[in-house]
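One structure is given below, represented as C-alpha cells, and several questions about it will come after.
For this view, one protein chain was removed and the others were kept in their places.
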Amino acid sequence: MSAAIGVSAARARLSRRGSAAGLLRSTGPAGIASAAVIVAATVLAAFGPLLAPYNPDLPDLGLAWIGPTGGHLLGFDFEGRDVLSRLLAGAQSSMAGPLAVVIGAMALGTVIAVVAAWRQGVTDTVISAGLDILFAFPGILLAVLAAAVFGAGLTAAATALSIAYMPYVARVLRGAALRERGQPYVAALEVQGASGTSICLRHIVPNMLPLIVAQATIMFGWAMVDLAAISFLGLGVQPPAPNWGVMISENEPGILQGYPLPALAAGLCIVGVVIAFNVLGERLFERAQGGLR
Amino acid sequence: MPELDAVLEVTGLRKDFGSLVAVDDVSFRVARGRSLAIVGESGSGKTTIARMIVGLERPTAGTIAACGQDRSRPARSARDRRRRGAEVQIVFQDPYTSLDPRQTAEQAVDEVLRLRHGWPTDRRRARIAELMGLVGLDSRQTRALPRALSGGQRQRVAIARALAAEPRVLILDESVAALDVSIQAQVLNLLADIRDETAVSYVLISHDLAVVRQLTDDAIVMHRGRVVERGPTAQVLDDPQDPYTRQLRESVPRPGWKPSRRRSAPVP
Partner (left out) sequence: MTGAEPLLAVENLTVLLPVEGLRRAVLRDVSLEIRPGEAVGLVGESGSGKSMTARAIDRLLPRGAEVSGRITFAGADVNELAGARLRAYRNQVAMIFQDPRAHVNPVRRVGDFLTEVLRTNLDVPAADARRRAVDMLAQVGIEDGQRRLRQYPHELSGGMLQRVMIAAALLTQPALLLADEPTTALDVTTQAEVMAILDDLRRDYGLAMLFITHDLELAAAICDRTIVMYAGQVVEVRASELLHGDPLHPYTAALAAARPDIARQTTRLQAIAGRPLSAFEAPAGQCAFAPRCPHAQPGCVAAAPELTAVDGGLSRCARVTQLRGHLEASHA
C-alpha cells in the first residue's frame, strides 16, 4: 500500500513539465548535438533549393564524375550535375517523406492505442489482434505492394510505410495509455461524469506526450532509412527528382568505377540525419520512461 | 423507515471476478445526516463496494440506490452520469495519483464546474474560491501544480474537486491513510468541518479503527466479502461480538499493547 504510494510520489517528483530548453539540456551533449543536426537538416529542407549554388537539375554529360574543383565542393554526379546543389535540393523530399510517414503513423497509432486502452475488453482484444496481423507486414513489402497497385512515387510509399509503422506506435502507446487510464484521477473524472472522449483528449493523451514525442523522433530515423531504400529500389521518388535515396541509386555505378563521392555523400547525409534522430529519440525515450516509472 | 431518509441504500450486493466472490450479499443503508464506516482489511471487498457505488464496477447482483435513485446498472447517458455525480462522489487514497499532474488545483476544480454548469467565468471563479476556502487552501496553492503541493494539500484539492459536484454522499476510500499523522489530524478536522457546513454524509472505507471512531456514526465490518458485524461505531468498537471484529480490535497498537502470536496456522 504505502510502498506503491512511495513509488508514485517519486514518479510525481520525477515528471517535470519544464521548458523545452530544459528538456533538451537534460538529454546531454549527444542529445544537443543531435538536435543541432536535425535543425540544420530542417533548414536545408525548407530552403535547400534556394541555397543551392548551382542548378541541381540541369545535366551536362561532359562534366560527369568530375571530382571536387573550384566552386563545386563535392564534384559532379553521373549526369554532370553539381552534387552539393543536388544534396541541398534533395533535402526537401528526403525530409518531407519521413515527416509524412511519422505524422500518419503517430496520428493513427495514437488514436487506436487510446481507444483500445479506454474501452478495454472486447474492443482491445480485437484491436490488438488486428495490430498483430499488421505486424506481419514489413514496411518495405507494403511499399512494394503499394507501388505495384498505385504506381511508384513518394505518396504511395509514404502511405504504405505509415500503415506499416502504425502497429509499433499503437503497441508502445497502448501500454502508456493503459497506465494513465488506471490512474485514480481518471476514475475521479469518470465519477464526475466526464465523457470518455474528453478524458482521453484532455488528460490521457497530454500525459503521454513525452512518450509520443520520443517515439516520433525515433520513428523519423526509421522512416528515412526505409524511404531511402524504397527510393533506391526505384519505387519511391522517381529520378530525375533530387532525393538522397535516389542519388545513391543513380550514382552507385560510380563506386566501382572509382568515383564514389556522389553516392557516398548522399549516403552520409542520410546516415547523419538518421543517427541524429535515433540518438535524440532514445534520450527522449529514456526520459519519458523514467518519468513514468 | 421511509426511503427518502436514506441517502444511500445497498441491498444484496454481490460481485464476482470469475470464480472469486469479492462481495457476497452485502446490504446496508446510510441515513441522511449520518456517516458510515466500511471496515476491513485487504481482500475484504470494501474497495470493490466503493467502486460499485460510484459506477466504476458493475455489480453481479443486488441493488444500489442513492438519494432514492437506482444506480445498480451503469449510467446510460452523459446526463445520467452527471446526475449521479451530484449524488455520490469519491476521494481516493493516493494523493500522488488523484490529480492530473498537468492541471493546477484551480483547473481541476474548474473542469468539474464546467462539466456541470454553464456558468460564466466569474461565477465559476467565485465558486472555486469558495471551495478552496472550504478546504483550507490559499491562492498560491490554488494556482499550483500538484508537484508543488504536499500530500495533505493534494488531498484537499481532491476533496474540493469532489465537493464541486455538491454530492450528498462522499466516499472516502482510505483517503487519510497515506498521510502523516499530524496531517491526518488536520484533514480529519477539515472533514468534520465540511460535514457541519454541507450536511454531506461520509462513507469511510478504512482499516484504521481510530479514524473510523473519530469520523463515523455507524460501521459495518467486512471479512472476505461478507458483512460480519454492524452497528453504531462506538458499539462495534467497544463491544465487538464477531470473532473477526474482536481480532481486529485486539490487533490495534495502543499504550501497553503487546503483540502475541496466534495459535492457529497463519492465513497465507
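Going in written order, the chains are labelled A and B, and every chain counts its residues from 1.
Going forward, a contact is a pair of C-beta atoms (placed from the backbone, for glycine too) under 8 Å apart; a residue touches a chain by one contact, two chains touch by 3 or more.
For clarity, every value in this text was computed on a predicted model and none was experimentally measured.
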| item | value |
| --- | --- |
| Contact partner of the left-out chain, one of B:A126, B:A148 or B:V252 | B:V252 |
| Among B:E41, B:D70 or B:E197, the residue in touch with the chain that has been omitted | B:E41 |
| Absent-chain interface as seen on chain B, which is shown | 41-42, 150-152, 180-186, 188-189, 192, 207-211, 213-215, 233-234, 237-238, 247-255, 257-262, 265-266, 268 |
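Keep in mind that, in the parts below, only the chains that are shown with their structure count from here on.
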| item | value |
| --- | --- |
| Cα-centroid distance, chain A relative to chain B, in whole angstrom | 47 |
| Chain B to chain A touching residues, read off their complex | 42, 54-56, 75, 78, 81-85, 88-90, 92-102, 111-112, 115-116, 145-147, 151, 158, 161-162, 165, 177-178 |
| Residues of chain A touching chain B in the complex | 1-2, 4-5, 8-9, 11-13, 15-17, 183-185, 187-195, 202-203, 206-207 |
